[in-house]
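Note that this complex is displayed minus one protein chain, with the remaining chains in position.
Coming up: chain A.
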Amino acid sequence: MKFKLFRAPEGRNGGPADPTDAPRMGGQVLPAADAAAERQRDAAATPLAPAPKPAVGAGGPVGATKICARDVSVFYGDKQALYDVSLDIPDKTVTALIGPSGCGKSTFLRTMNRMNDTIPHARVTGRIEMDGEDINAKSVDPVLLRARVGMVFQKPNPFPKSIYENVAYGPRIHGLATSKGELDDIVQASLKRAGLWEEVADRLHSPGTGLSGGQQQRLVIARAIAVEPEVILMDEPCSALDPIATAKIEELIDELRERYCIVIVTHSMAQAARVSQRTAFFHLGRLVETGDTEDIFTNPRERRTLDYITGRFG
């Protein structure tokens, strides 16, 4: 009865908005939801019974649909990396994309800010809408789109500039600040929101590359939110970090959820369970299953999902 591991204990149905109050099992902070707890009890009884297909965005504290992908396929040259993926991503929610290596989850992530445009011979078909607008339309400038859809990468990649200049990079190129004072305010606010201000306030002008790995990753998150994006894409943001730095980033992700639509690619099932409200499972370039995180982890509809999350492959 593996799924009991992920089950919230009775009487601890705290809101997921408060991570410290979330149910803990096996040292993991588990997100919980009223509805999820209900379903989990059913799941415990019949773990492999096909659950009723949940409506998009239903269940859990999810907002309105922010990004709507329909039949998205990606080709690198002749090789198809993604097959007809249709997925709705709700606003003010953390959506986790999980799956084994090479399953297309990072590729899908990169379609949402058109980063695949920078790869030669990459081709995207299908339709991706953000707030009802096709982002692949000719009228959409990818440069401006990327200002609305920020991205954090696997390896911390601060620019070889000072901490201040790293955060001020986006506001400068997009002309968000008209004066030095305004820019200072943006930098300070972004660093505070990224939880880094306390640690770097006295050395804003020392190189960003001199920070520790976890600090660098929070710096690039601060850099991403300095341009006030609507969506933040995170491509395995913790895979190069130690557990303590990972915990800080996860805490930060949970705080940022209040303001942004967050999509995170992760290899860690525990991380997906801890930080996300919605989970999508990819395998061999196809979207296998999507739903509320609790559902995916306690009551997956697909055999492959079950095998993956229980560690039978991948």
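The definition used in the following text is that contacts are C-beta pairs under 8 Å (C-beta built on N, C-alpha and C of every residue); 3 or more make two chains touch, one makes a residue touch a chain; residues count from 1.
The working rule: contacts and distances are computed from a predicted model.
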From "Tryptophan synthase alpha chain", "Succinate dehydrogenase iron-sulfur subunit", "Hydrogenase" or "Phosphate transport system permease protein", the UniProt protein name for the chain not displayed is "Phosphate transport system permease protein"
Touching the hidden chain, out of A:Ala64, A:Val143 or A:Leu284, is A:Val143
Touch assignment to the omitted chain, from A:Ser86, A:Gln188, A:Thr209 or A:Ser268, lands on A:Thr209
Per the whole complex, from A:Asn136, A:Asn157 or A:Ser239 the residue touching the absent chain is A:Asn157
Checked against the full complex, the residue among A:Arg127, A:His174, A:Arg259 or A:Arg286 that touches the missing chain is A:His174
Interface residues of chain A toward the undisplayed chain are 113, 115, 118, 120, 143-147, 150-151, 153, 155, 157-161, 169-170, 173-174, 207, 209, 220, 223-224, 227
